[in-house]
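Everything below concerns the one structure shown next.
Every protein chain of the complex appears in place save one, which is left out.
Should a chain be cited, it is by its letter among A and B, assigned in written order, with residues numbered from 1 in that chain.
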Amino acid sequence: MSEVLLAAQNVTKQFPGVLANDDVSIRLRPGRILALLGENGAGKSTLVNVLFGMYRPDSGQVVIKDETVDLHGPDDAISRGIGMVHQHFQLVPPMRVVENIVLGDEPTKRGLVDLDEARNRVVELSERYGLEIDPDALVEDLPVGMQQRVEILKALYRNADVLIMDEPTGVLTPQEADHLLGVLRELTETGLGIVFITHKLREVLAIADDIVVLRNGKVVGETTPSQTSESGLAEMMVGRSVVLQVEKSVATPGEVVLKVNQLEVNDDRGQIALDGLNFEVRAGEILGVAGVEGNGQRELVEAITGLRHPSVGVMEIDGEQLTSGSPRQITKKGVAHIPEDREKHGVVAVYSVAENSILNRYHRRPFSIRGILRRDVIRGHAQDVVDEFDVRTPNVLVPASSLSGGNKQKLIVGREFSDEIKLLIAAQPTRGIDIGAIEFIHRRILEQRDKGTAVLLVSAELDEILGLSDRIAVLYDGKIMDVIDAQDADREKIGLLMAGITD
Amino acid sequence: MSRSILRTVAIPLVAVVLGLLIGAVLILSQNASPSTAYTALLVGGLGDADAVLRTLQKATPLIFGGLAVAFAFKAGMFNIGGQGQLLIGAVFAAGVGFGIDGLPMVIHLPLALLAGAIAGAIWGGLAGTLKATTGAHEVIVTIMLNFVAGNLTDWLSANPWKDNSGNNIVARTPLVEDSATIPTLGAVPVGFLLAVAAAATCWLVLERTTYGFEVRSVGHNRNAARYSGIKVGWIMGSTMAVAGMLAALGGAVESLGVDGRFEAGVNVGLGFEGITIALLARANPLGVIPAALLVGLMEAGASRMQFKAGVAPELIDVIQALILFFVAAPIIIRWLLRMRQDTSEQLQLGAGWGKS
Partner (left out) sequence: MGEVMKPQQRQLLYAGLTVMLVIIWIFYSANGPQTTAVLAGTVRAATLLALGAMCGMIGERSGVVNIGIEGQFLLSAFAAFTIASMTGSLFMGTVAGIGMGLMMGWLLAAMAVGLKVDQIIAGTVLNIAALGLTSFFYDRSRSLGIGKYTNIDLGPLADIPLVGTVFFSRPPLTYLTMALLVVVHIALFRSVWGMRTRAIGEHPGAADTVGIDVLRLRYLNVTLAGGLAGLGGAYLALEAVGTFSRAMSGGRGFLALAVMIFGRRTPFGAYAAALFFGFTTALQNQFQLNNTFDIPPQFVGMLPFVVTIVVVALSGLVGSMRDPAALGQNYEKG
């Protein structure tokens, strides 16, 4: 048994304009779980890609099983026993499980792929490690938790000694996440080592044997769970003490602003995504919609913002029936929307900051008159947004692509908040942005709520939901399992509801 | 600011030079002299007032054709139907041009142009609407419509609208009335001025109006545009209609100004050159003008080149293909000029055949 399964020694990697890894050293021993913690942009992904052979380090070495190696690519790393389970699954959806697992390493008979042999091997592996799967199922038909299993089996099929897992629990319910952590523990008992990348402090403390914290490309802390705490870890990640939970006053809800009755909405494939939804949101309160992604959240947000029309049911905003309203009609009613995928829906990367600041209101006065854009007014407005919402940018004329994720999100928030709004729909508002910006956005959302805005918060981050919401609705399989007051809610209860389990 | 203009112009400029260089090699392969050939080309296009007039006349449909591709490009659509749209515009403009008489020019001419424009708008809008409603890719549909337009205009000019005067057997319409003929303002053909005006209008619309903002938004990020409340389907349909109208105007100007009629088989290939022009101009409506002038120059001088140097005029097509290649793959030129890569400058369309 090797002393060191996988290690980075003084690894440095430079990209144009950013030093992603600065003299980073980590060490993974057999049978242990190493948690790699850090914000977006801290260098975790880069480091892991170096270990996996995707990138060559500018200086420093990679050590695999006590041997210093020079990796030529992922297949080199794979052949040496390094397996990677990606955050965004690297699976071919229309192909079968067995095909996905053996891709690149196919058993052959007479020059053609031997699927029978492949199937046997997959079944054998899944039984050995307790990861049940149907080899002939199409990956696109599998639920997310099962897809992750396929990813793990891919690595095990190639005789991995090390599993690198990149943010594995983001798409799982709390129970599924716990189950996964259990599986990982069992895997380590066979001598497997695991590098576990995450930003979830709670999980780190629950599962890790060793913890390494990265910040701005450097290692800023090495510790173990017994020696630290969530706030300690957060402080290391950010470099200053961080308020993990923003102060929240008691809500004083007013009139009903959003009312949804027996709403049925179909997804892109024509299947039912929302099945008879009933709920309401009042002015001055935050209704958090909890649930693992894929249970209808996207369709819910699209239905309320007018991008998708319900097949059955009624939706009222501020007393007006707007079930089949267009996005523009709904916005005019005083509805603001922070989209969950800012790159795809929130900004046009090539447009300037100024153009993005009026992306969905260019047709209104004062930004345009009779079809002609008023560029000076637009520029002035953009500058106001940038100043008030702390968007770090040299000026408003640079393309939005030059902004960081957090600043893009602040720009979007600033854009949406610049009118008087009655209803705010925030979908995954702090996904993928640094802790400082998260703090900022949470504060602004609470501010809106205190001003009397009704807020519908849709988030897969349970901590965010628990921290901000006044009431919590749990969405599972297109239905609302229950709506609970925040003070009566805890992770346990919500987690069960998220998995569809009612008592 | 001037630095970025230099950068934008550098690549097309060098592409032209490289195209001409390789063209010279081809000329040599035909045992002709490049210097004689290119000199004749230049003289034929710029040598005297007649030559300049020819160049401007050749450039006119090219500007329209280039705009037809560039405008659609801004919305993320690839309009390869310029050829068909041009033919449709040409034949319908000619139809109104010869079919009605007794109208004063101030009514007849705009009417004829309008007829061509509307026909082209329908032709282009058809492709755009199909894409918006069924997801049918505009590349295939516009190419098919090119062939349909070819057949349709052949039939029109050989049957109901045929010129049966004298001993004519060729498929063509009668001459258009004088009241529908485009005049020249001194030495400058009005058609050319129309083209320049169209280019300027396109630029203004795209950069300064809300409609243009919507078009560009759809072109850059269709999803974000949808989320901003823009009706993407309407933009797709209307952009292609505008594009069709532009190409059709090019054809109309040919019928009413240069040829004086519609004749089947003339104007072949003009639409495709619009693609080269648009790409040379990097889809910038104003850039279409110099690009069209350049290609127009080459075409105006081509017959003189054949006469003086014995080089087939199709060489111009080959040079155009080469220029297009170098503009589309600027990395070669960048390497030559030691320029840095700027991915935002790369023209991208890429999408599959179905709904995205």
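Things worth noting here:
In this text, a contact is a pair of C-beta atoms (placed from the backbone, for glycine too) under 8 Å apart; a residue touches a chain by one contact, two chains touch by 3 or more.
What you see is a predicted model; the values in this text were computed from it and never measured.
Counted over the whole complex, the shown chains touched by the missing one are A, B. Only one of A:Lys65, A:Lys154 or A:Arg361 touches the chain withheld from this view, namely A:Lys154. Checked against the full complex, the one of B:Ile11, B:Leu130, B:Val215 or B:Leu256 touching the unshown chain is B:Leu130. The hidden chain makes contact, of the residues B:Val9, B:Ile107, B:Val170 or B:Ala329, with B:Ala329. Within the set A:Thr108, A:Thr190 or A:Gln321, the residue that contacts the chain not displayed is A:Thr108.
One chain is missing from the display, and on chain B it is touched by residues 26, 78, 80, 130, 134-137, 139-141, 143-148, 151-152, 154-155, 158-159, 269, 272, 275-276, 279, 312, 314-315, 317-322, 324-325, 328-329, 331-332, 346-355.
Where chain A meets the missing chain, the touching residues are 49, 54-55, 73-76, 78, 84, 86, 88, 90-96, 99-100, 103-106, 108, 111-113, 154.
Note that only the chains that are shown with their structure count from here on.
Every residue of chain B that touches chain A in the complex is listed here, in rising order: 208-211, 213, 216-217, 220-221, 223-229, 344. Of all the residues in chain A, the ones that touch chain B in their complex are 305-307, 326-328, 331, 337, 339, 344-351, 355, 359-360, 362-363, 368, 371-373, 375, 399, 401.
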